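Of the protein chains in this complex, one is absent; all others appear in place.
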Amino acid sequence: MADFSWGSRSPLEHALVAGAHGARGTEAGVSLTEIRDFDLIQVMARRGQAAELAKAAKARFGVAAPNAPKAVQTSDAILIWSGPDQFFVLSKGGKHTMQTLAPALSGPASLSDQSHARALINIAGSKARIMLAKLSSIDLHPEVFPIGSAAATSMDHTSVTLWRGDDRPDGQAVFSLLVFATFAESLWHTMLDAAAEYGVEISHSEELA
Amino acid sequence: MRIVCPFCGERELGEFTYLGDAKPVRPVAGASEDEVFDYVYLRDNVAGETSEHWYHGGGCRAWLKVARNTLTHEISAVEPAAGAGARQAVK
Amino acid sequence: MTSSQSHRLASGGLIDRSASLNFRFDGRTFSGFQGDTLASALIANGVKLVGRSFKYHRPRGILTAGSEEPNALVELRTGARREPNTKATTAELYEGLEAASQNRWPSLRHDVMSVNQLFAPIFVAGFYYKTFMWPAKFWEAIYEPAIRRAAGLGRAAGVADPDHYDKAWAHCDVLIAGSGPAGLVAALAAGRSGARVILCEEDFALGGRLLSDGGTIDGVPAAEWLSRTLTELAAMPDVRIMTRTTLFGVYDGGTYGAIERVNDHLPSPPEHQVRQRLWRIVAKRCVVAAGALERPIVFAGNDTPGVMMASAMRTYVARYAAAPAKRIALFTNNEDGWRTVETALGAGLQIAAVIDARPDVSAAYRSLASKGGFPVLHGSVSGVDGGKDGVRKIAVSLAGGARAEVEADGLAVSGGWNPAVGLTSYHRGRPKWRDDIAAFVPDGAPPGMVAAGAANGDFGLGACLSQGFAAGVAAARDAGHSGKAGTAPVADDEAFSLTPLWHVTGKGKAFVDYQHDVTASDIELAQREGFESVEHLKRYTTLGMATDQGKTSNVAGLAIMAAVSGRSIPETGTTIYRPPYVPVAIGAFAGHHRDETFHATRLTPSHHWAMEQGAVFVDTGLWKRAQWYPRAGEKDWLESVTREVKAVRGGVGFCDVSTLGKIDVHGPDAGAFLDRVYINTFSNLAVGKARYGLMLREDGIVYDDGTTSRLAEDHYFLTTTTAKAGLVMQHLEFCRQVLFPELDVQLTSVSDQWAQFSIAGPKTRELLKEIVDPAEDLSNEGFPFMGAREVALRGGIKARLFRISFSGEMAFEISVPARLGDAMARNLMLAGAPFGVTPYGTEALGVMRVEKGHVAGPELSGTTTAADLGLGKMMSAKKDYIGRVMAGREALVAPDRQVVVGIKPTDKARRLRSGAHIIPKGQTPGPGNDQGYVTSVCFSPTSDQWIGLGLVERGRERIGEIVHAHDPLRGEDYDVELCNPVFYDPDGGRQRG
């Protein structure tokens, strides 16, 4: 009997080369960090049951799930708006999976496992906004897109979910991006091209924040 | 052109896909060939204020009903298209 | 050797004399300074002849000092970076710059094509419409190549542009075009009010005309005020000043296009940087402070090198300390032109005379003339004596009828000023005429936009400041900001009195459109021939179609048309103004999207594994798919594909089919929903079963097909074709959200969630037993054909298993979460090793589907019905579904439609090709007997010959008939037999076994 190994392989495994990229000499203006092996469940209210879902979600997560383009941090997950009457539950370590969420939410909602359907990239650095302006048509000015904002939008003609989590300790904004897995390598190269002139620091991480 | 998605806010044209006039209503089951022909093929093709179906496929995937002027491209209202193309079904 | 800067003034100017720059023009080396443009540096070196005109190849010099320049166009840079038609007047000087004149041969001074001037009496406007018609064949062979060679301006590089471009978005409350006094104070006012401001300036220096004309603002010299203002603006975090950036267009919803020349002032862009960047700016309000353009007067010889706009001459003298001439005459019809005299005198240059077309000259200027010792001639310039070395003498018609001559080496001309009405008119708005300045001014503007200062027809410095400031305050307020803006800076308004003068009649060619060689008599001819509408005038004479888009020519041209057609200028009207305001490199509009990054690339979960296997990839939409897996020693693709097919049919193989669209359909009404979108019924599908489904468009034509499985009472898993995945999702969302909102159903794309593999061949079950948990029953009873359920794999992985077959073999499709797709491919190789498992690509997949007679893309062509495809029986008569009614139209159910049929050459050695047409045997091919065509072909290892599918008139009734395959494109004609499209295992025993 063959010995099967079921190693998980990130869609960016091939493209991501940790270290410096692009312009050198000064501090990298952009840092790109891929977060690997996360759980991502899409929760969609069933017809006419948005209110029931809101209640059930509040009970499950302790905070209200977003009903507008926002990202909400719970103790062990991030709830990200993904469309009318629907949101993502992003977590690590099996805390919120289809199995664990179904009992609480599957009455008023349909659940869909998207854990493998996306790659997750964090973007930070002093030039993060100017770099993102090459990719994103939405306004990321600090007052327009404050901490906790989210958007279902497109970059480079590719659908993405973008949100702004808590700032780094040094005060720099952090943008998080979910991109479809099969587009991830392509968008990654586009991001590197956009960021190269500012200098890029590339890494990957197993932690959400 | 920028469309104010009722769910996402104002977004760039490139995020949306156009379908067409939102006025024709899909005939109910059992409708005649003439009625369905009219729905599928004939258009007022208004020069001026019109109501149209747009899809926010590059965003929240909502179908929208957009009131737009075909002479100026100015958009006066946007609402979710839910049910806009169907006669209210009796349940 | 650098020649001395013979025409550089000893002092003054905004150039950095400590930074000397060498450059080459037409092979000669010159020097200039940092802060020069190519034009100012050429002027400083005494160069007058810079280019040749389009039609007559007349010698031309430098007319303006800005982006409106029609004459001084050069090929800038060399090799792959050669940029034709580059305006010397905006090209910034850099060390090592190389430029060449264009549209001349063999040299600028001795241009053979200037012989065209001899034919000028014939080469009038539109002459080519009246000749070159006989004999007809000569047009492409002789006339047109000659015309094409003569026309055109500079030469494109002809090789790929080595530089990079990108595109970006910006957002603001108030966008401002232009950094002259009106633009700067608009920025100041809006910025102080608390608005987010973006100011675009096409020049590399901020200040607009202040840089050339100076003046006094708030009691201090303009230069001091400018520096103070720029300091204040720089301190505002939400005010962004973009130099070298031209706002070129306004689009809907407050979206503006701007081009930033990021690195054009350097020999080549630094590493990792772009040459230019295209900006899409979203602004709530826009203040157009783009200024005005001085306009020429049309008179004989007005194109002689050394004839220059008066304001441009000021700019060269004051801003660049370069003297276009040493003895200057001025021809003006307005007060403003006289400022050139002041500037020139201040720089120590000589004034030969002022020719003023107005009856009166102000006392101040009269005394300036007497102090300066030059005559003021009341009259007009009627001719210029000179040539490629410039102006020598100027003929003047005096008001009283007498004539005079003025000796000068430069002639400054001012015919008044035209507000830059482009941006305000790009939504097809027409500007309105203002008599006091004899110019068109904006009449309304696209939503959110307003013009201020000279762009609005108010030329005085004081007016620019007050209007710009007010516009900035208002724009900020409209955008929701009402902070304290303070008060507007103040300045006096200069006098502006003008007597309109458009055209001075005289002997010799008088140019209206310099670059296109459109003369005053061409306009008269156009009128005579009925081309009176300004749009006809433009098209017939090409007036205003040159690279300056008529900035220097249009108003004069239509004034002349107005005069000859007896209408007023406003009655004559303007042509439609079209973006871009300045020509923009095509590369900038493309940005990053070129070469391999033209479009995104989608990769399957096993892509990198397939690369390791040496797969050849094919583009399928955005996907890269493994097409086949060549092995050492195989001589061509056919050998590899044939091996893969045989391996599957004889053993087992697998193929990554993750590219299929996959949609979760959830909810209590999921079955009812599917019944409405498919022609067949899904609500009665048992949990754990799969079914093939066909969708129509509402017009009754087949849209897409795929297998849909019921995984739970309220959960279906729908698959689409690769090509239609996104479109089907959009269509289903339309059905769900708009057509059938009463149904409780949810849709989610799970295309990227699952890695899906087809495992096919008689040994599939053996292979699967290796990898699936032994507790799972894979027997025909435990997992029958069209079964679908979740199974456990060895190692605790959960997978979805579907017993479906595209190949016609015993086959399963297996789905695992996508990040395990790579491992799945490796594990299938491992598990299948004992059975000789063979990975196969899309070609083998295609071969097996043709052998099996399954329809795919070429048959689902968007014009075929379900019945055409042989699937008419699937159309349920018991329910409504999308497309049902229209599918019943007479022509769609006609008996003579082309339907899917099998096709095989009667000569088994013959290759069949897609695209060959089917003609009845023994007939001569013609439109009347063209009965269909071959849609899909393959070499069938199973049949050991080429086979195919086709759409053939009444094909299914004609099985066994020998017809003719006609392929004139490839010079092939051969007999083929129409046959059952299912070439392989027609009763389906293998896939059910």
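Order of writing sets the labels: A, B and C. Residues in every chain begin at 1.
Just so it is clear, a contact is a pair of C-beta atoms (placed from the backbone, for glycine too) under 8 Å apart; a residue touches a chain by one contact, two chains touch by 3 or more.
By definition in this document, contacts and distances are computed from a predicted model.
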{"item": "Chain not displayed: protein name in its UniProt record (\"NADH-quinone oxidoreductase subunit J\", \"Sarcosine oxidase subunit beta\", \"ABC transporter substrate-binding protein\" or \"Na(+)/H(+) antiporter subunit B\")", "value": "\"Sarcosine oxidase subunit beta\""}
{"item": "Contact list for the unshown chain, restricted to visible chains", "value": "B, C"}
{"item": "Hidden partner chain, touching residue among C:35, C:700 or C:817", "value": "C:700"}
{"item": "Contact with the hidden chain (one of C:24, C:392 or C:539)", "value": "C:539"}
{"item": "Hidden partner chain, touching residue among C:762, C:925 or C:988", "value": "C:925"}
{"item": "Contacts of chain B with the absent chain, listed as residue ranges", "value": "1, 12-14, 17-21, 37, 40-45, 47, 50, 52, 54, 68, 70-73"}
{"item": "Residues of chain C in contact with the chain not shown", "value": "54, 81-85, 121-122, 124, 127-134, 136, 139-140, 144-145, 147-149, 151-161, 163, 165, 167, 249, 251-252, 255, 257, 278, 280, 426-428, 521, 525, 528-531, 533, 535-536, 539-540, 542, 545-547, 549, 576, 578-580, 583-587, 589-591, 593-599, 601, 618-619, 697-701, 857-858, 861-863, 886, 889-893, 913-917, 925-927, 930, 933, 935, 966-970"}
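Definition applied: only the chains that are shown with their structure count from here on.
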{"item": "Length of the line joining the C-alpha centres of chain A and chain B, rounded to whole Å", "value": "31"}
{"item": "Chain B and chain C, separation of their C-alpha mean positions in angstrom", "value": "28"}
{"item": "Residue list for chain C, restricted to those that touch at least two other chains", "value": "169, 280, 282"}
{"item": "Where chain A touches two or more other chains, by residue", "value": "137-138, 157"}
{"item": "Chain A-touching residues of chain C, taken from the complex the two chains share", "value": "166-171, 196, 271-274, 280, 282, 592, 597, 599-605, 608, 623, 658, 664, 666-669, 743-746, 748-754, 770-771, 793-797, 817-823, 826-827, 830-831, 833"}
{"item": "Contact set on chain C toward chain B in their complex", "value": "169, 251-255, 280, 282, 427, 447, 698-699, 726, 730, 733-734, 737-742, 879-880, 885-886, 888-889"}
{"item": "Interfacial residue positions of chain A with respect to chain C in the complex", "value": "1-11, 13-14, 22-23, 37, 42, 44, 46-48, 110, 112-118, 130, 133-134, 136-139, 141, 144, 156-158, 180-183, 185-187, 189-190, 193-194, 196-197"}
